[in-house]
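Every protein chain but one is kept in place in this view of the complex.
Which chain is which? They are A, B, C and D, in the order written, and residues in each are numbered from 1.
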Amino acid sequence: MNLITITTFLPLIGAILLLLLSLRDSGDQKAANNLYRYATLAITLVTFLVSLVILARYDSSNAAAQLVQKNPWIGSLGVYYHVGIDGLSIWLVILTTFLMPIAVLASWHVTKRVREYMLFMLILETGMIGVFVSLDMFLFYLFFEITLIPMYFLIGVWGGERRIYAAIKFFVYTVVGSLLMLVAIIAIYFYNGGTTFDIVEITNNIQTGKTLIPGNVQVWLWLAFALAFCIKVPLFPFHTWLPDAHVEAPTAGSIILAGVLLKMGTYGLMRFNLPFFPSVSQKAAPWMMGLAVIGIIYGALVAMVQPDMKKLVAYSSVSHLGFVVLGIFAFTDQGMQGALYQMLAHGISTGALFLGVGIIYDRRHTRQIADFGGISTPMPQYSTLFLIVALSSLGLPLLNGFIGEFLILLGTFASPVPHAKMFAVLAALGVILSAVYLLWMIQRVFFGEITKKENAELKDMDGREVLAMVPLVVLAIVMGVKPMTFLRGSEKTVTLVKEYVIGKPAKVAENHQDK
Amino acid sequence: MSSLINSIDFPYVLGALIKVVIFWITIMIICAYAVYAERRVLAVIQNRLGPNRVGWQGLLQPFADLIKFIFKEDIIPMSVNRALYVCAPIISLVPAMMVLIVYPFGPDNLPLPGGEFLTQTINDLTTKLGLGWNVDLRSVNLHVTHFNVGILYIFAMTGLGVYGIVVAGWASNSKYSLLGGLRSSAQMVSYELGLSLSVVAVLLMAGTLDLTEIVRQQSGWGGMRWNIFGGTSAGEGLKSLAMAIPAIIAFFIYLISAIAETNRVPFDLPEAETELVAGFHTEYSALKFALFFIAEYVNMTTVSVLATSLFLGGWNGPFINVFPWLGPIYFLGKVFFFLFLYIWLRGTLPRLRYDQLMNFGWKFLLPAALFNIALAATIAVLVY
Amino acid sequence: MQLTSLNLNYAAIAPESIVSVAAVVIMLVDAFSKKGARKINAGITLVSLVLALIAVFGLNSAGRGSYFSGMIVVDPIRVFFSVTILIVSIAVTLLASQFLRDEALPPGEFFALILFATAGMLLLAGAGDLVTVFLGLEIASITTYVMAGYRRYDTRASESSLKYFLLGSFATAFLLYGMSLVYGATATTNLTAINQAIAEGKVQFPALLMIGAALMLVGFGFKIASAPFHLWTPDVYEGAPTIVTGFMGTAPKVAVFAAFLHTFAEGFNAGGPLGSQLHHVWVTAVAIIAALTMTIGNIVALSQKNIKRMLAYSSIAHAGYALVGFVTSEAAPVGFYLLVYSLMSVGAFAVIQLLARAGDQKVEAADYAGIGFQTPALSFSLAIFLFSLAGIPPTAGFMSKFFIFKSAWDGAPTLRWLVVVAVINSIISVYYYLYPIVVMFFRPLAPGFVKPRVSTMTAVALALALIGTLYLGILPNRVMSSIGRSGTANTALVQPASK
Amino acid sequence: MVPLSWYLALSAVLFTIGVAGVLIQRNAIVLFMCIELMLNSVNLTLVAFSRFLGDVTGQLFVFIVMVVAAAEAAVGLAIIIALFRTRETLNVDEADLLKL
Partner (left out) sequence: MEQFAQIQVSHLFFLAFASLAVVAAFNVILQRNPIYSAIGLIVVMCSLAGLFLTLSAEFIAAIQIIVYAGAIMVLFVFVIMLLNIREEDAKADRQKYLKFLAVPLFLALIGVVMAALKTIGNPAASSNVPGTVENVAEGMFTNYLLPFEATSVLILMAIVGSMFLARRESAEDTNEIETALNAANQPTAVEESSEEEVHA
């Protein structure tokens, strides 16, 4: 059996096991719930361990897809079950498997319908891993959509006050994008001869000129893909579903949403838009960068005025993912590497931020910044960890956020894309703004006088919460200190993608001369 | 008939019209005296005298009745649906009368006494007038026309007769009439099935739907090879006698259905006086009532004619080959036999209950007819 | 004419015969057994349907071709569509037992009617002549009229039945008029002969052929409830007993589509100048009808609060999707789509049948509030069926839509806008398919909820539909290839006239 | 011979009268009659073609149509009776438990 296949479907098998477990329901709800929690935790941990094996086997000096499995699936269409990992996906897979146990730990307090909750979590994990490892467009689309349903239920059933609204909004936005992408996939399939959905093959065909797509059609197809992914990212102005979804989702939902699901968008941009439509991507780059910068600043500004901590974090995601898009469309090694790195960093730190908000919410059942103040006194451990996380998120050097943002800004500055320097400068403004809103929030929540007496009696983190939080913090620090460990893994593939877009280095020089 | 429409010429029309008038008068007289006969025979059965004042033995009674009907006040009740109320008797009578164009009264090419002379005269006359007709009256066919689908035509027309009754019942706007009309139409529709299916057995023997042809086929054995004796088409020899079995069964089914179809005792529920006053024609009087009355008797005649033609050899009988003019006499004699049968039954049998009637029709007669068809088909296959 | 030249082949009508005979047997059993012989009746029905299914698979042994002087054909379209019809019938039979018991309705007639309807639909699916198309259609339709009014005491059912009947007969008249004109123009009612007549330029009255085809399109349009002939659908679906709605929303449509394929995609798909003109006209018309149907179905469905009504509009929309596949005259995607649609639709109606309680008392979406976790098996099944209807992977609904869109995009380059319209419609449809799920899972429990009972037979039927929906969503290959290339309409004669 | 087009025209006129009747009549039973009228007009077309093409198929088709019409009438009237028992009206506009 292929390792990747095992990793992908292990959670699903776990879900089935969970169902089987529930058949011998003794009637003791509490014991049963605990059983489900531990079982799920175990499954996700095992998945994580297996994914580490993948990491161990992964050869970072090879740009092509590795550990590939390719079996015919739907013969009449030429659809294959084709999975593998390369530089783009390896870390995202690890991120997913790493965040899942933490998400499970974060949902220990869920008491409503635990079995179903855990089921959906596990199905979600399969979907997410599947998205990152698929090397067949059809398969990709399938997994892309599969992630939708569990997330929809997670928000809709276990979410907050306005969960129904948020769930529907989330679902409809995503489906709109993905169906357009489906049309584009079909179109590419036909332009490629109507025989294969294989991403690798199609990329090769397009790059070698074997498959020619007319220019105007390319634009439409590019737009269809981009729309799907930009909604997922979410890039300004498609971001409106995100705050709702984040705020209403349960803590674990938010962690996964911010940590992994959003990355599916940026991953898709790199996987499809750039290699498939290099010329359109080049033309669109300034626009995308522009939108990204607007997103960065807009997200930051809106985050600043949020009275709700979770919403603040949500808008900070808009801002941070703007950086990622910026980096992707910089078409430089640094920029794109930075983008990938920022994806990981954002997954870790924002996940941690949501976890932190969730912890405090469990105690106070409010997330209003105004309801807190001075809680560093009763909760020293919590405050420390949260502070580190916030700092990593705002890009303090030696923490993970800094590396990503720095690389992106560097890459953007050196980018051949028109107006790139201006965008870099504006994006740098976003970095400052993020420091403002995060620190301001920290100041209002953790420091100062305790104004409300409920806050004085808050308990500090318990063992489970520490267990969930510490790995994230550790990783944030490790990523900040030893970035090359991570960057090396994606280096080759990123360079390949960059070359797909703007050709070999000689061509870059030409572009420079044009300017 | 299509040949009739497409190749119509004036002499043909004229000839047909003359025949129609003659036949019509014949039927009318038959009906009138059937009524008279009914009253007298019933009287005999019931040990009384019956009408015997108008004319010798009351023989002019029908005409007296007719005059009475014509001069009676024509009452149209207030609440009736006027147009339909007036139309109903006509709807009832017209289809009944239309059937008579296919009655086979006698053999084809009957030598007409004095025909030679008539032919000569008419042809000469019209030549002088410049019309140039070419008429042949040396012999006549005692039927107006013959149809490829004669029997179907008869069923079609008698089927239309039901509307007269239904419409009368509906238009009268009275509950007795309505109930009578409903019952009557239900009964007629139900028994029409038995009637038509019983005929199928005969059609299997005949192989045609042309009534005149069917009668002609029965002229073997010196005019005695009637269908109830096995008919001709079943081939020669005694084998053909086997066909008599289904034919006789069919004959009885036909007879019962025919009585029901014409709403006669013992199936006269639609006009059961004791229950429904008089059924669909409760509100009718004078000439309109007379029309219904005539229609009923014309229908009786029609089914009798059919029975005669289909089962009893029509105009066939002994010595028919020697004396062709015996044909119409045999024919009318057989028809009168059936009419007498009607009266006889009325005098002897009590009326059935409505559910008995329906059950009998659907649960006995119809299956029996179907079974009989199967039997006939089997025998036909074996005999041929 | 000698009987031998008629090409009598009883194997070719074996499925229809089996089913019809079984219907008669049921009537006899019902007449001679005590009240409540439900189990025997259901058993006979099931056995005969399964036998018919086997007979359908055995059709290939009769050999591809036409029999009974061209009245009936054996080809992949027939086989595949017949299988779909029989699967639906089997599922409905399984579901009917509980329905009939819970509502104390006479079982004998119901099963007999199902069988008669199935016989009609099978005939329709195999029709090779306009007259068999007409007869099959009528047998199937008239039976469903009766089934729609099966709850005689219920005014809504009777009304539904009446409306269905009137509009159905109205449509029949159009279809028939079209057939008569086609007959007049081509001097034959045999579909192959019609094709030949058109191809060889032997059509005496081309104008009449055009009008005839148009009227037939109207007739078929009515029967598959495509816009603008769809007005009957919602009322009829809402008023009929849910299980009957499930039946008549799927199986007759499948059968009509088979006949539609035989007549239009094969009969009216001939070469020659007239043939290509005709082909162009009807394909364009079908494309417009498809676009209208999807759009109207989906948009009106958005505002529905009654689940049966919503599903009725959704079924209109789905007829539109199937029509999208129709423009290429390719049978395989349409057949697969209809199979999938039947499975998920019957499944959805089955769940609603259970949730709506006996007598269909709870069909408003609000009645379903919060029941999601009270009856998780039923609710999640319904959710899966709804996701499938919405076309979300990995359900079969997605796969079937994918095949349809792909086929249309590939086969009709001038009609690619249709695919875009279809995709936009899929997006719209997501919204209302989510609604019941939202209500069931995200809302608090409505008072007065009673846990429905599920009989074993019902459970089996549901499981069948569920497994089918998921199986076809993940592994469509086998089924798809069984219609595959050979199912492409009009193999022998002429290529479609599309440029 | 009467020209073919006369028959076809008459048939078309009758058919359209039937269609118009379906649109303007609100009484279910009359509506049904209008449908029967449409079927009848089709029969005329078929028979006319049958005669002019010299092909009996048209008449066979008419025969089948008649059988179907009879079956349809039986079932249709049964439905009407069933509805009448529960509602006592045949106005299709009044049959409005189900909105159009």
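Following the convention adopted for this analysis, a contact is a pair of C-beta atoms (placed from the backbone, for glycine too) under 8 Å apart; a residue touches a chain by one contact, two chains touch by 3 or more.
All figures in this text were calculated on a predicted structure; none of them were measured in a lab.
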Next on the checklist: Based on the whole assembly, the unshown chain contacts which displayed chains?
Outcome noted: B, C, D
Checklist entry - Of the listed residues C:A125, C:V146 or C:A331, which contacts the missing chain in the full complex? => result C:V146
Checklist outcome for this item: Note that subunit D touches the absent chain at residues 1-10, 12-21, 23-27, 29-30, 32-34, 36-37, 40, 43-44, 47-48, 50-57, 59-60, 62-64, 66-75, 77-82, 84-85, 90-91, 93-94, 96, 100
Checklist outcome for this item: Listed in rising order, the subunit B residues that touch the chain left out are 1-2, 5-6, 8, 81, 84, 147-149, 152-153, 155-157, 159-160, 162-163, 166-167, 169-170, 178, 181-182, 185-186, 189, 192, 208-209
Checklist outcome for this item: Against the hidden chain, subunit C presents residues 1, 3, 6, 8, 13, 16, 20, 23-24, 27, 68-69, 71-72, 101-106, 109, 112-113, 116, 119-120, 123, 129, 131-132, 135-136, 138-139, 142-143, 145-146, 149-150, 152-153, 161, 204-208, 210-211, 354, 357-359, 361, 375, 377-378, 450-456, 459
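To be clear about the criterion, only the chains that are shown with their structure count from here on.
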Checklist entry - Taking each chain's centre as the mean of its CA atoms, how far is subunit B from subunit C in angstrom? => result 52
Next on the checklist: Taking the mean of the CA coordinates per chain, how far is subunit A from subunit D in Å?
Outcome noted: 64
Checklist entry - Within the complex, which stretch of subunit C touches subunit A? => result 332, 372-373, 376, 387, 392-394, 398, 402-403, 405-406, 409-410, 419-420, 423, 426-427, 430-431, 434, 437-438, 441-443, 475-477, 480-481, 484
Item to check | Complex interface listing, subunit D residues touching subunit C | outcome: 8, 15, 18, 22, 28, 31-32, 35, 38-39, 41-42, 45-46, 48-49, 53, 55, 57-58, 60-61, 64-65, 68, 71-72, 75-76, 78-80, 82-83, 85-87, 92, 95, 97-100
Checklist entry - Can you list the subunit C residues touching subunit D in their complex? => result 130-131, 134-135, 138, 142, 145-146, 149, 152-156, 158-163, 165-166, 169-170, 172-174, 176-177, 179-181, 183-184, 187-189, 208, 231, 234-235, 238-239
